[in-house]
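Take a look at chain A:
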Amino acid sequence: MTEYLGLSMLLFTIGAAGVLVRRNAIVVFMCVELMLNAANLALVSFSRRHGELDGQLAAFFVMVVAAAEVVVGLAIIVSIYRTRRSTSVDDASLLKA
Partner candidate 1 sequence: MNDVLDTAWVLVALPLAGALLLLTWGKESDRFGHWIGTAASAASFVWGAVLFVALAGRDADDRSVTTTLFTWFDVGRVRVDMALTYDQLSALFVLLITGVGTLIHVYSIGYMADDPRRRRFFAFLNLFVAAMLTLVLAADYLVLFLGWEGVGLASYLLIGFWQHKPSAAAAAQKAFVMNRVGDLGMVIAIALMLAHLGTTDIARVATGVPALSDGVVTGLGLLLLLGACGKSAQVPLQAWLLDAMEGPTPVSALIHAATMVTAGVYLIVRSAAIYDASEAARLAVVAVGLVTLLAGAAIGCAKDDIKKALAGSTMSQIGYMTLAAGLGPAGYAFAIFHLVTHGFFKANMFLGAGSVMHGTGDDVDMRHYGALRTAMPVTFFTFAAGYLAIIGFPGLSGFWSKDKIIETAFGFNVWVGLGTLLGAGVTAFYMTRLMAMTFLGRKRWREGVHPHESPAVMTVPLVVLAALSVLGGVMLLGHWITDWLAPVVGEAHHEELPVPAIVLTLSVLVVVAAGVALAWATYGRREVAADAPTDREVGWWTRAARHELYGNAVNDALVVRPTGQLVRGVTAFDKHVVAGAVSGLAGLFRDASQGLGRLQTGFVRSYALVLFGGAAALAAALLAVTIA
Partner candidate 2 sequence: MMLTALALLPIVGGLVLALAPRGDWGRWFAVAVTGATLGLSLAVLARYDVEAGGMQLTEQRTWIEPMGVHYALGVDGLGLTLVLLTTVLTPFVVLAALRDRLPASEGASNGYLAWMLVLEGLAIGVFCATDVFLFYVLFEATLVPIYFLIGSYGTAGRGRAAIGFLVYNLVGGLVMLAAVVGLYVLSADAGEPSYLLTDLQGLEMGVWTERMLFLGFFLAFAIKAPLWPLHTWLPDAAGAATPATSVLMVSVIDKIGTFGMIRFCLGLFPGASEWASPVVMTLAVISILYGALLAIGADDLRRLVALTSVSHFGFIVLGVFALTTTSMAGSVLYMLNHGLSTAVLFLVTGVMIAQRGSADVAAFGGVQRIAPIMSGMLLVGGLSSLSLPGMAPFVSELLVIVGTFSREPVIGAIAALGIVLAAVYVLRLYRRTMTGPLSPDVGGMRDLGTREVAALSPFVVLILALGFYPQPLLDVIEPAVDEVSHVVGVGDPEPRTPAPVAQSEPQEEGH
């Protein structure tokens, strides 16, 4: 049990650090996926531990949402890349006040 949670924590930390330090939008995006999957791992582990299906159910929801997010997110990244020839998240800062 501890091992699973430890792995989940590790994955989550890597993901969070990646979101914060990497500029490439694709990599940031992958890191977000990593964090989601870390959460999934934790959910499934607890589900197994408690013998209930709620956690697995939640994991499925997360996967569905993550899949939808990938579609939308990649579409945005591709369209930004087409107009700006760059995938750096720092270049897309037009929404500042």
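Keep this in mind: contacts are C-beta pairs under 8 Å (C-beta built on N, C-alpha and C of every residue); 3 or more make two chains touch, one makes a residue touch a chain; residues count from 1.
How were these candidates chosen? In short, all candidates are chains of the complex that A comes from, given by their letters.
Nothing here was measured: the structure is a model prediction, and the numbers come from that model.
Engineer: Taking the stated C-beta criterion, I'd like to know which one of 1 or 2 contacts chain A in the complex.
Structural biologist: Chain A touches candidate 1; the others do not touch it here.
Engineer: Which residues of chain A touch candidate 1 in the complex?
Structural biologist: 16, 19-21, 23, 28, 89-90, 92-97
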